[in-house]
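Removed from the display is one protein chain of the complex; every other protein chain stays in position.
In this document, chain identifiers A and B correspond to the written order of the chains, with residue numbering beginning at 1 in each.
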Amino acid sequence: MLLLLLLVFGGIIALEAPGLVRKQMWGELAAFGFLLALGMALSMAQMLDIPLPNPTKGIEALFKPMADAIDKVLMVK
Amino acid sequence: MMENEQITLPQLTFLWVWGIVATGILYFPTTISRHVVEDAWTVAVPFFLAFGAMIAWLHGVLGTKFSRMTLIGICETICGKIIGKFLGLILVLWFLFVTALTLRLVGEFVVLTIMPETPLIAIVLLFMVLVAYSVRHGIEVIARTGEILSPVSYVAIAVVVVLVAKEARFENLLPFMAQGWGPPIRAALTPVSFAATTLGALMFTPSLNRPRLLKLSLVLSVVVVSTAGLMIESMSTMVFGAARREIMFLHFDLIRLIKLLNIHLGLQSIFMTVIICGSFLQVSLFYHLTVVGLRQWLGLMYYRPLVTPLGVVIIALSVLLFENILEIVDFMDKFLPAASLTLQVGIPCLLLLGARVRRL
Partner (left out) sequence: MSKIGLWVITFVLLATTIAGCWSVHELDTLAIIMGTGLDKAEDPDKIRLVAQVAVPAELGGVPGEGGGGGAKATTLAITTGYTVRDAAQNLSRYFSRIAYWPDMQILVIGEEAAREGISPLLDFWNRQEQPFRSLWVMVAKGEAKDIFAAEDYLEKISAVGIAKLINESGQASLTRKSRLLDVTRDLASPGVSPVLTRIEAVDQAEGKKRIRVAGSAVFRGDRLTGWLDESATRGLLWITGEVQSGAIVVQCPDGEKRDVSLKIRRAKSQIIPEEKDGRIAIRVEIDVEGDLGDQTCPINLTTPEHWRSLERRQAAIIENESAAALRLAQEEFQTDIFGFGATIRRKFPREWEEMEQSWDEEGFPRLEVTINVTSKLRRPGLILQPNRSR
């Protein structure tokens, strides 16, 4: 599975990167590289069962007071 | 901007109809049932209609005021470089989150209803390959797909309602407003928070052929969605009565009930196709917004190179974000409204205020 994943990422790089280099779009290449690295890290971590911080939990914690306030204002239990 | 794209206003309207209703038609009834049963239809009209239209109007006002800029540009113009960048990043991340959320919603639905033995990741992956392919070809392609699919899909939703009308009992809609105003308004917040994604339309105001009618176009999409909502919500209450509280996907259960001449026809698959097509448009739309927003935020020329790597991030996120479907429904019911309204109503309000203060 890990190999397959690497193969997919290799495919994406092979498909996109040469064109970017040829057209000398360095900014795009940097963004591409960063995002791909991020995606790779996330998916690798999931495949290897490495626990990751969950953004949903962050959003929930951040907006909990407001969510509670809405419930209070509208008087639903 | 190298990718010079043009979309028409009807296309924008159709896009946002699906941006709200595609997975919405599956999950909104579920979150709505948590608060109201008999009055579920009032959630669609008037509450969703009123709040959604107000928000869409607000976004339209902001968009027409700065019709030559995208949302990221507007943030930077009004708030200056640093705060503008910060707001822009938050909005881009938000749309990234919304894309991953909708992708997950589609995936969960497919697993739960048609392919229970297929792993979620396989469905999400295959779906995303198609979406990424269409996003790479630009918003014009997505918009035109929407134009073709929308009438068909809308009719299909209406047909479901007609075909199960035999099971409907009008008296299930009574008593009217026995619980007061609170619960229906509370229930309307989840659909409204999806309707508030019309903020994303400002990501491509420069591509609109007649940006002046942006307001009208966005409000119209909210109106169309509310009619679909009215049909589905009232019909599911009339058919299932108090049992609607117990049901996961009410629209799917309505589809399951369809019987013509006492035979179960293979109609299910047609309606499923409609839902999947709509979800395809929805995910494509949010995906595209995120990519374009990110391009703008980074100050790059092209967005195409960002499509594939961002797709990988979205797939990973969609699996990572929630443990199970109950968490998703809980999140959509409780926290999504707060987050969505803060970001997608609060920020545009601040922007308009800032524009007024700085006389832009």
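Criterion: contacts are C-beta pairs under 8 Å (C-beta built on N, C-alpha and C of every residue); 3 or more make two chains touch, one makes a residue touch a chain.
What you see is a predicted model, and the numbers here were worked out from it, not measured in a lab.
Colleague: Taking the whole complex into account, name the chains on display that the unshown chain touches.
Modeller: Across the whole assembly, the hidden chain touches B.
Colleague: Which candidate, B:50, B:89 or B:112, sits in contact with the chain we can't see?
Modeller: Of the candidates B:50, B:89 or B:112, B:112 is in touch with the missing chain.
Colleague: Any idea which of B:83, B:141, B:243 or B:350 touches the chain not displayed?
Modeller: That would be B:243, which touches the missing chain.
Colleague: Can you list, in ascending order, the chain B residues touching the missing chain?
Modeller: Within chain B, the residues touching the omitted chain are 112-118, 122, 126, 129, 167, 171, 174-175, 178, 240-243, 245-246, 253, 256-257, 259, 262, 264, 268.
Keep in mind that, in the parts below, only the chains that are shown with their structure count from here on.
Colleague: For the complex, which residues does chain A have touching chain B?
Modeller: Within the complex, chain A touches chain B at residues 9, 12, 15-16, 19-20, 25, 27-29, 31-32, 35-36, 38-40, 42-43, 46, 52, 54-56, 59-60, 62-64, 66-67, 70-71, 74-76.
Colleague: Under the stated contact criterion, what part of chain B meets chain A in this complex?
Modeller: Result: residues 35, 97, 180-183, 185-186, 189, 294, 298-302, 305-306, 308-313, 315-317, 319-322, 327, 331, 334-335, 337-339, 342 of chain B touch chain A.
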